[in-house]
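All protein chains of the complex are present and in place, except for one that has been dropped.
Naming follows writing order (A, B, C and D), and every chain is counted from residue 1.
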Amino acid sequence: MNVPAAWYLILAAVLFGVGSFGLLTRRSALIMFMCLELMLNAVNLTFVTFARTLGDIGGQATVFFVMVVAAAEVTVGLGIVVAVFRRRSSTSVDELSEMKG
Amino acid sequence: MIAIAYALPSILVFATSALLVLVGAVGVIVLKNPVHSALSLIMTLFGVAMAFVAQSADFLAAVQIIVYAGAIVVLFLFVIMFLGVDRREAVRVEPLVGQRAFAGVGVFITTAGIIALMARSHWVTGPPAVSSGGVAASTGSGNVRELGTAVFTTYLFAFEATAGLLIIAVVGAVLLARRERSVTPEEGLA
Amino acid sequence: MSSWMAAADPLYAHGVSWAVLIILVIRLFIAFGVLMTAVIFMIWFERKTISDMQSRIGPERWGPFGLLQTVADGIKLIFKEDLIPAQADRFVFKLAPYLVVVPAFITFAIVPVGGTMTIAGHTVQLQVADPPMGILLMLAMSGISVYGVMLAGWSSGSKYPLISSVRASAQMISYEAALGMTIVTIVLATGSLNTHDIVTAQAHGIWHWNVIRLGIVPFVVFLIAITAELNRPPFDVVESESELVGGFATEYSSFRFAIFYLAEYINTITMSAIMVTLFFGGPAGWAPPIPHFKWVFPIIWFLLKTTIFAFSYVWFRASLPRFRYDQLMDLGWKRLIPLSLGWMLLVAGFLISRAWGFLMGALVLFAWFLLLRAFDLGATRAASDSSVLATVGERPIPGPVLRAMTDGEEQ
Amino acid sequence: MHSSLWLSALITVPLIGALLAALVRRHDRRSYTVAIVSAVLELALAIVVVVLYSAHVAGAQTFDFAGRWVVAAPFGLAYDVAVDGISLFLVALSAISLLLALWGAREQRREPSFVAWMLLLTSFTMGSFLAHDVLEFFIFFELTLIPCYFIISQWGGAQRSRAALKFFTYTFTGSASLFVGLLYLGFVHQHQAGGALTFAYGALSSTSMSHGTAVWLFVAFAVAFAVKSPIWPFHTWSPLTYAEAPTGGSVQLSAVLAKLGSYGLLRFAVGLFPLAFTTMRPILMTLAVIGILYGSALACVTPDLKRMVAYSSLAQMGFVTLGVMAGSKIAMTGAVLLMFNHGIITLGFFLIIGMIERRRLSYQIADLKGLQGPAPVLAALFTVTMMASIGLPGLSGFVSEYLILIGTFSVHAWWAVVAAVGVVLAALYLLWAYQRVFHGRSDGANSEISDASTKERWVLVPVVILIVALGVFPRPVLERITPSVQQLLTHVAPAGVSK
Partner (left out) sequence: MTVAIPQIHYLALAPVLILFGASLALLVASALTRAAMSTRLINGVTLLAALGALVSTFFQWSFVAHHGATTTVAHAIVLDGFSVVASGTIAVGLAMATLVAHDWSIRERLRGADYQILALASASGALIMTQANDLIVLFIGLEILSIGLYVLVVLDRHRATSAEAALKYFLLGGFASAIFIYGAALVYGATGSTNLTSIAYFLGSNVLVHPGLLYAGGAMLLVGFAFKVAAVPFHLWSPDVYEGAPTPVTGFMASIVKVGAFAGLVRVVLSALGTQLNTWRPILWVLIVLTTVVGASLGLVQRNVKRLLAYSSINHAGFILLGIWAGTSRGVGATIFYLMTYVPTVVASFAVVTLVGGVGDDMHAIEHYRGLARRQPWLGGALAVLLLSQLGAPFTSGFYAKFSVLASVVDAGSGVLALIALLAAAIAAVFYLRWILALYSDDDIEATRIEVPRATGLVIGLGVVITVLFGLWPGPLAALAQHATVLFTP
């Protein structure tokens, strides 16, 4: 007997919340980025948990795709960070002074 | 009580993975040094992988470690070290007064709302809950084969589109990494 | 859960009992002990072999043929002063060695050392653990092990180790792809991720060994890639003495340094064992029909094969010059990855039918041709002027410059 | 020639004129010639239409149907033009106003664009008056905003951009409610009658709906027209805009565009929602009376001539609204007549003020004094216009105001009584203004102004002729208006409107 799915779902929801909180409050692009990964992990956990409860392998297959997307995003995102850094030598979003909210 | 209802090992597994996940996640957002954040992220990733194993998604757990821990976070660390941003981040800069509090409240409300909504739903309302209401069959250990079958049948298009996604990501990354060489006319085409 | 575990290891077939637990623990300790002993011998073996190759004598004072030299070195290291640089990130600095050594141990767990034996009614695999995702565990652990190296270099707060870290991460990512691809080839042929199954599939004779069955190419790619993963010569740019002092471990001393050293040799042994498992049938080999001792021969075969590979590593070190960093990258990205990918497609084609195999072969050859041409052009383009815009004129921003995209490093 | 082609020509001639004028080179005087030619042509066409229409007067058919051309079925959009006694004179007014405005209020600066915009504006107002389809009307109604905006914001006074913006925002806001209302009406009709979406006037006017719906739709329509008209309290854009607009713009705004509002109120708000008409009548009449008093009062105290005319227009349009909403045939006829008359009168006012402004570079009452001396002809022309506006018997203003007040008095006596005060007030502020501007000893620059030139006299002659003619002999006009008003009232009557 396993623990109820709800526990894992709550864990995932909290993880998602922590990730989005970090994304909204941290100013370092790299860390915001990591928070993005946290959020995607929460999604994966949710999918796997539902796959278990629904008895459907589709949820696990989906996780696969989410991971690929995460990898693709990281590739491009880090490229952008490097590109920004080459111009500015900083990755703090607030120092992007030429932008106004 | 709980231990009677659910086997103790599964609770232990859950507790451990939850601890890893949450401590890691909080670490990511509070630690000042990006490298420490990345380490913290690895911790979360392991926690999630553990949760995967506990829910009989072993293959995904392995992929999780290989892809996330083995490649993605390494890439993060690579960039951090490559750019040397680790000891310079000014984390204390706060652009809008109270943004942190605002974001905190907003995220808290959203998360709590989602949890509350899900709780009202008894967590699952998919076909099993409606049609049979019974316990879903475990996918068992040999799920690599099932997973592969699903990927090449139900999710065939998604799989193929993923290939496109990866190509464009690679092309994009290469373009981003290329440097523009500026040459003044006097210098000639050196 | 128990059914899942039973599928993983026949030891749990009758449920988990005390006997099973005891067997587990014993198995664990034996593996640990053997591994540690092997390391000691490995270090001695390397030094001795190299000195022979260089017409030196090598260690000879301690023990017969200097066999205890390693022990003496270990003791010496442990009693040295433990230094932590002032600039270091103390926590990470202390953590890093363990991040290196733990994956090294774990990886060895999936190697089937021998066949099965029966103890007290339980079927025991001579393998510490046999998870269904076996070979993925190896990939995962090799992915993890780079953290130790990276973080060690970074946390030292010192220049050369940092460069070493950067190199290590780049190198690891570069070669992991090729590594994964060759493993996929094996998995395609075997139809299982499980190391035990992989070994079983090769048990029917030398023609079933993957090295022959899949063509020699995956083995070669794997050998190169795994050597790069190990940071062993000739791919040891991470710790090349002439450039980076001691590489990532420059600032380490005493026990922590010993751990790095230990991990390196464990990894060498483990990877030799993995190679044997994947390509050379693992413990497979001729066994004389001696009752009750039948299980010994596979182990002997296994040790023998592993030793050959361990020797080959030493041999590489003694004879091959070190790669330059850019050569290393070129080899990884431009040769090994396309090669392993192409070969994987080829194998997949032949697994379906011969016609598909030849078709795939033709396609791969064609792609290969295109790729080589592209590499060739890319190399000349980066070096020549043609990448700079031919148009001579002024572009106001940021000044009168011509612009071009180049692949080269910044001047 | 089929009569619908004449009507379509009324829309297309200025359009073509505008295109031609816009295409000539910058600083080219030819554009003005093009404009005058098209305006003359337009006026000729209008006269043709008036003459052609006269043939129908005896017959029962007052609306001149010309067949629908469905432009875009999914949108229910159709092109359908028609004219009846109510719109006939407004069409004529537009044509007259265009010619006189071009002639009398010429803008030298960037002439091609100016005349192009003016012609375009006339094309659109013609379209609005001729539209026999609610959506078509709305489109033309909406389109008039664009030329207006550009005329005000490019050739206006110092505060022109603010004025243009204010004008645009107000009227667009009004149109928004009109649009939603007409869409709703269209769907109500479609759900009732089935078939494709249509906004044909005839079809929509037979839509049955609950009283509440009718009231809401009426309000939605009325808001748009109240802004355009303007009716108090939706008028606040008008003084600033009238004052800041160039003379030509002011002329078009007050003479023609304001009529678009009251015309819409009469034709669409009243014609489409008879049920609501009864309910909303007291409210709108009250607003109209307030407008009359408020406009008159402010006209008394305002320090510049243009604003004074603007406030006086507010009062006059209050009379129009009062007549429209009174619901008696006489009052309604008077209202339609007043629309025309007020157009002519205000045209005269703005032209004369424009002439003064051109000479003195100011239209502040305080700056002007004793103009009668140096410019007697100008003063005389002003006097005629003023008298007509006051409602002096024998001049056009009298007839229409009289009809409105009589018609209203017969059904809603008190409103008529209060409104009558407005007539008195009009006399007060106009005469007072006249006294301050034209009487007394002229001094300084005021004494040196030239009298009206020959051309300027010729511009104002038609105005004076029309004022006098309609004051003395309004019958031909009235007998064309009355049948159409009667027809409208017959449609409205079953809803319990008194005759």
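Side notes on the structure shown:
Everything that follows uses one rule, which is that a residue touches a chain if its C-beta (ideal position, glycine included) is under 8 Å from a C-beta of that chain, and two chains touch if they have at least 3 such contacts.
Not measured: the values here are computed from a predicted model.
In the full assembly, the chain not pictured is in contact with A, B, C, D, by the touch criterion defined above.
Among D:Ile16, D:Ile36, D:Leu143 or D:Val411, the one in contact with the hidden chain is D:Leu143. Of the candidate positions A:Leu11, A:Ala29 or A:Ile57, contact with the unshown chain belongs to A:Ala29. Set against the missing chain, the residues C:Ile75, C:Ile119 or C:Ala374 yield one that touches it, C:Ala374.
On the side of chain B, touch with the chain left out of the figure occurs at residues 113-114, 116-128, 130, 145, 148-149, 152-158, 161-162, 164-165, 167-169, 171-172, 175-176, 180. By the touch definition given at the top, chain A reaches the unshown chain through residues 9, 16, 19-20, 23, 29, 32-33, 36, 39-40, 42-43, 46-47, 49-50, 53-54, 56, 58-59, 62, 65-66, 69, 72-73, 76-77, 79-81, 83-84, 86-88, 93, 96, 98-101. Taking the complete complex into account, residues 26, 71-75, 77, 109-110, 113, 139-140, 142-143, 146, 149-150, 153-154, 161, 165, 168-169, 172-173, 175-177, 179-181, 183-184, 186-187, 197, 220 of chain D touch the chain not shown.
Assume only the chains that are shown with their structure count from here on.
Chain nearest the geometric middle of the protein is A, using mean C-alpha positions. Among the other chains, the CA centroid farthest from that of chain B is the one of D. Sorting all chain pairs by how many C-beta pairs they have in contact places A-B at the top.
Distance between chain centres (mean CA atoms), chain B to chain C: 26 Å.
Here the spacing of chain A and chain C, counted between their Cα centres, is 30 Å.
Distance between chain A and chain D, defined via averaged C-alpha coordinates, is recorded as 63 Å. Among the residues of chain C, those touching two or more other chains are numbered 1.
Under the contact definition stated at the top, the residues of chain B that touch 2 or more other chains are 7, 10, 56, 59, 63, 71, 75, 82, 175.
Looking at which chains touch one another, you get A-B, B-C. Across the interface of their complex, chain C is touched by residues 7, 9-10, 33, 35-36, 39, 42, 56, 58-59, 61-63, 65-66, 69-71, 74-75, 77-78, 81-82, 86, 140-142, 144, 175, 178-185, 189-190 of chain B.
Partner chain B is touched in their complex by these residues of chain C: 1, 3-4, 7-8, 89, 91-92, 95, 131-133, 136-137, 139-140, 142-144, 146-147, 150-151, 154-155, 162, 165-166, 169-170, 172-173, 176, 180, 193, 385, 387-388, 392, 394, 398-410. Those residues of chain A that touch chain B in the shared complex are 1-11, 13-22, 24-28, 30-31, 33-35, 37-38, 41, 44-45, 48-58, 60-65, 67-76, 78-83, 85, 90-92, 94-95.
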